[in-house]
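Quick notes on the structure that follows.
Heads up, one of the protein chains got dropped from this complex, but the rest are sitting where they should.
On to chain A.
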């Protein structure tokens, strides 16, 4: 059983994780969700877990967005999506990415990608804690297994 020592008492059991390469883009927000993702990334790395964050979309199977999607970042997100090979999924974390949250649409912001594109995983929160993000990823992996099985 995998353990995530940083977020819970030592020995906290977790369901078995499956390999997943994630490319994260902060699309314009306070970076609170990104900070929590960074904590999760460090814990996954320390525990040698098969979920990892990769530095290029060309290696990724999941595009994970945080932030409210500014006008400047929209083409960047599109380019990253187009650069991902093979089967790919889109996930959004945090209120801003899900529906804009406090940062709804204005001249500079499109107001979240969750309202504009079909997402495979959407986790609201301002921001969701690392253990909540991990639980959402595990739930999503389980649902995919259930669908394909």
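Keep in mind that, in the parts below, a contact is a pair of C-beta atoms (placed from the backbone, for glycine too) under 8 Å apart; a residue touches a chain by one contact, two chains touch by 3 or more; residues count from 1.
Please note the rule applied: contacts and distances are computed from a predicted model.
For the chain that is left out, the UniProt protein name among "Phosphate transport system permease protein", "ABC transporter substrate-binding protein", "ATP synthase subunit a" or "NADH-quinone oxidoreductase" is "NADH-quinone oxidoreductase".
When you scan A:30, A:51, A:89 or A:121 for touch with the missing chain, the hit is A:30. The missing chain, though absent from the display, is touched by one residue of A:38, A:117 or A:135; that residue is A:38. Residue-level contact of chain A with the missing chain is found at 6-7, 23-32, 34-39, 41-43, 46, 53-57, 67-68, 70-77, 80, 102-103, 106-109, 126-127, 129.
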